[in-house]
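Inspection log for the structure reproduced underneath, given as structure tokens.
A single protein chain has been removed from this complex, and every other one stays in its place.
Letters A, B and C mark the chains in the order given here, with residues in each chain numbered from 1 onward.
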Amino acid sequence: MGTLSPDSPWTIWVIFSPLAGAVFTFLWPRRARLAVPLVALGTVGSVACLVWQVAELGVQSHALGGWAAPLGINLYADGLSAMMLLTTALVGAAVTFYATEYFRRASETARYFWPLWLCLWTALNALFLSWDIFNLYVAFELLGLAAIALVALAGSADALTGAMRYLLVSLLGSLTYLLGVALFYSTYGTLDIGLLGDLTAPSAASWAATGLMVAGLLLKTALFPLHFWLPPAHAAAPTPVSAILSALVVKASFYLLLRLWLEVFPVTAAGLGHLLGLLGALAIVWGSLQALRQTRLKLLVAYSTVAQLGYLFLAFPLALSPVAATAWSASVFFILSHALAKAAMFLAAGNILRFAGHDRIAELGRAPYGVSLSWAAFGVAGISIIGLPPSVGFAAKWLQLEAALAGGQWWWTLPIVGGGLLATAYVFKIISCVFSQNGRTSGTNGISWRMEWTAFGLSLAALGIGFAAPQLLALLNSGTPLALHEVGSAP
Amino acid sequence: MDGAVNAAAWAFDALLVLTLLWLAWRVLMGPDLFKSIVFFIAFGLVMALAWVRLRAPDVALAEAAIGAGLTGALFLAALSRLAAGERIANAKRPVENSDTGKSTRPHRGVRMVFIAMSALFFGGLAAALLSLPAEAPGLTIQVAENLSTSGVSNPVTAVLLNFRGYDTLLEMGVLFLAVVAAWSLTPAPKEPVSPPGIVLASFVRVLSPMLLLAAGYLLWAGTHAPGGAFQAGSVLAAAAVLLLLSGKDMKANWPEWPLRVVLGLGLGVFIAIGLVMMLIGHRFLEYPLDYAGDLILLIEVAATLSIGVTLAALFLGGRPQRDERK
Amino acid sequence: MNAAMLYALTGAGLFALGLYALAVQAHLLRKIIAFNVMGSGAFLVLGALAHRAPDQVADPVPHAMVITGIVVAVSATAFALVLMLRVQSETGQPHLPEQPSD
Partner (left out) sequence: MSWNASLPLLVLASSLVPGLIIFCLPEEKQRTRTTLNLVGVLLKLALVTFMVWGVQQGEHYETRIPLLPGLDFVLRADALSMFFALLSAVLWLATTIYAIGYLEDSPHRSRFFGFFSLCVTATLGVALAGDMITFLLFYEMLTLATYPLVVHRGTEAALRAGNVYLAYTVTGGALLLAGMVWLHTLSGPLEFTANGFLAGLARDHAAALVAIFVLLIAGLGVKAALVPFHGWLPQAMVAPAPVSALLHAVAVVKAGAFGIIRVIHDVYGIELAAELALTGPLAGLAALTIIYGSLQALLQNDLKRRLAFSTVSQVSYVALGIAIAGPVATIGGIVHLVHQGLMKITLFFCAGNLAETLGIHKVTEMRGVGRRMPWTMAAFTLGAFGMIGVPPMAGFFSKWFLGSGGLDMGQPWVVAVLIVSSLLNAAYFLPVLRAVWFEDPPEAWPAERSFGRSETSLMLLLPTLSTAFSALAVGLLASMPLSPLQWASLVASLEYRP
């Protein structure tokens, strides 16, 4: 029936390749090492095909069970979904490759990594494709539980308390979101994002729903001052998990916020937009200062995530202008940039940690020479985090500055530019260890070339993908997901 | 006459609602954890009554079986394990950690702030609820129109397994994930949760077959009447939990892999059917009209088994211990 | 105002109560119970609102959603309890340590 032809529903394969992999690796843990590369390949391949479809043919949607909305659930892939899926696939494939080496010594907990991670990948893909606010809740729970279990996999007291705190926050966020879903459904009688978008109008109920959903999602995205749970959880997790969490999981809740903001929420949320921008700016400053203060490498990287998340939120006020699409694009580019660079950073930090046996920054001097490629990865990823050209982080920063200046909100350039300076400070706090003559010569644990090259490859991708910015921008605008509610663009 | 019925109904509703709130308060704020859990089970049962009042018998069944029964059992098991863990901790450090069981409450002023915030939250939410238009938009009509082609006659089952089958599929994923996650954390505690008594054992011997029967009935009934895979699965799990409580050491005799297969079965069958439908030219999870009922039943049987075993496995609180013995 | 709305308001009340308990109770088991109460509240809001027009046939979609929600809740609860026991066995107590001030 031509199911595998170019117009076949790759949306389905994108979700069910990793899910099938999760079931398989749970049933046959001993075959996991064989199956996982195939599963990853299948998932990445499906994503590639879907991205190609979106780029060439436009929006892809699939009415599950043959029931169209509002009765059924639609899967929907436009440029925004495609970008998120692509980011996830890139980081996911790299982390999978890394983890085959990281978990080589098969311990009892290590064998549970694969089903958990593949469930998480499923949840991410499902989240980026779902077009139904209740289905998103279920996908969200799948995502949260998988992420928390992965943190706890490290087994240390820090990891367990971090996971527990993460769990509490995650459940609270989900329930608040669910209450918002209840309000929307009982006001408009549909769960479909597209249909809701046509119906929503400012009213007490829809405002309450908006408030609840935004609050729940902010909690999960760890926007300052709701970030307290993130650094302990991200820092204490096993290295591949830290990378996944910082690179992808927090982005998923931001994606959802962005999606609902663009499609569902009543359009005139100007005050809320400015508030989110303000919190984002504070997150940049606070997160960076905290990162500077840290004495442990992984915590520093985790606080850097808090700071970098702040950039994403600057789009909300910046989009209240004629250049909304530019502002949103900047945020999506930040997602891509931060995903690649932060994954690279965490993997590099994990290599250094494993090599040196500790991650106390003050004692890292001279440790570098066994894992110089990891240090290089850290440095190159740092270029993206700081936002220097030609990285995709630079493209993001450029677009964001452009949105601020062209939109007549120049004051937002201060946190954008200042954040880059602070990022330089904390990145080079680490980089200077390479050159320092202080510290002890230590490190006996060999790090395999795979782990080093994965980190380095990711950092190079973050740097080099900036040259593909025009193509990515074109992909992102497929189906014009960002232009729907340009406030003030039309007279 | 109508007025009298109405007034009685109102009074009943008001009483129910007040009971719910009072129970919730006792659950949340009562000084003793064990009592709180008992109140929680009671709360779940009253909640089930509320669902009956709201003409949602399917939900009432699920709430009674899962929300009150299983969740309560999980809480009780966790509490007894907490106490065991505390005994170990206290044995190690007899002096310093003697008060770990008691929860420390924040300062009065802080509590007042939280009370104010919760009240504010409630006020805002209530205002939003009261502002809703009287006419409730919904999908009642669409469901009714398409019920005949769904393969089942119970509208809730039709929604769960056909119209919004994908939700249910992901939900099976969540259940599956919960077991994987629990197993990844720890091996199941070794000691039996409570010592079996003769009364309990004989009681269980009588009750278990009845519960199996009930599960089968619920599963079958779900196609046209309140019931379905989740309710049936939870009854199945209840039977398993009872057997576990009565000291049947199932985990010792059983190899692990059949357990794994059953755990993955519901999700696996669901995905497989969805993909097969797609490969023969339909949408994912789109059942051909003639086979819809059979396919749904097939999915439900697999799901029931998986749900039952999953919930029982979660009750055990960790992975089977076979691995540790080696 | 009718009976359904009364139940919806009760749901909101349960959610708020749970929220308060979540904030002031330190014991993890109590926090997890609080989540269950909040969840029940949210489900009640969802289920009752669908039913607020007096003479309508009950909308089955929210009912299905609530059943899904109940199952998700029990999964999360079961996992949370296992995690709580692990926290207790690692740190010796069923509380979270004070957040290191940042």
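FYI, a residue touches a chain if its C-beta (ideal position, glycine included) is under 8 Å from a C-beta of that chain, and two chains touch if they have at least 3 such contacts.
Please read these numbers as outputs of a predicted model, since none were measured by experiment.
Trainee: Kindly name the visible chains that come into contact with the excluded chain.
Mentor: Output: missing chain touches A.
Trainee: So which of A:46, A:221 or A:424 would be touching the chain we can't see?
Mentor: A:424
Trainee: Determine which one of A:49, A:282 or A:388 touches the chain that has been left out.
Mentor: A:388
Trainee: Would you mind spotting which of A:71, A:469 or A:482 touches the chain that isn't drawn?
Mentor: A:469
Trainee: Need a quick check: the contact residues on chain A for the chain that isn't drawn.
Mentor: Given the touch definition above, chain A has residues 376, 383, 386, 388-390, 395, 397-399, 401-402, 405-406, 413, 417, 420-421, 424-425, 428, 431-432, 434-438, 466-467, 469-470, 473 touching the missing chain.
One rule holds for everything that comes next: only the chains that are shown with their structure count from here on.
Trainee: In graph terms, nodes being chains and edges touches, is this line, ring, star, complete or other?
Mentor: Drawn as a graph, the chains make a fully connected set, so complete.
Trainee: Between chain A and chain C, what distance separates the C-alpha centroids? Give it in angstrom.
Mentor: Result: the chain centres lie 27 Å from each other.
Trainee: Give, as an integer number of Å, the spacing between the C-alpha centres of chain C and chain B.
Mentor: 12
Trainee: Where in chain A do residues touch at least two different other chains?
Mentor: 134, 138, 141, 145, 148-149, 152, 179, 183, 185-186
Trainee: Where in chain C do residues touch two or more other chains at once?
Mentor: Residues 15, 45, 49-50, 52, 61-62, 65, 68, 72, 75-76, 79, 83-84, 86 of chain C touch two or more partner chains.
Trainee: Using the touch rule from the top, collect the residues of chain A that touch chain C in their complex.
Mentor: Interface residues on chain A, with respect to chain C: 134, 137-138, 141, 145, 148-149, 152, 156-157, 160-161, 163-165, 167-168, 171-172, 175, 178-179, 181-183, 185-186, 191, 228, 231-232, 290.
Trainee: For the complex, which residues does chain C have touching chain A?
Mentor: Residue positions touching the partner: 15, 22, 28, 31, 35, 38-39, 42, 45-46, 49-50, 52, 61-62, 65, 68-69, 72, 75-76, 79-80, 83-84, 86-87, 90-91, 96-97, 99-100, 102.
Trainee: Going by the contact rule set out above, which residues of chain B touch chain A in the complex?
Mentor: For this pair, the touching residues of chain B are 124-125, 127-129, 131-133, 136-139, 142-143, 146, 162-167, 170-171, 173-174, 176-178, 180-181, 183-185, 257, 260-261, 263-264, 267-268, 271, 274-275, 278-287, 323.
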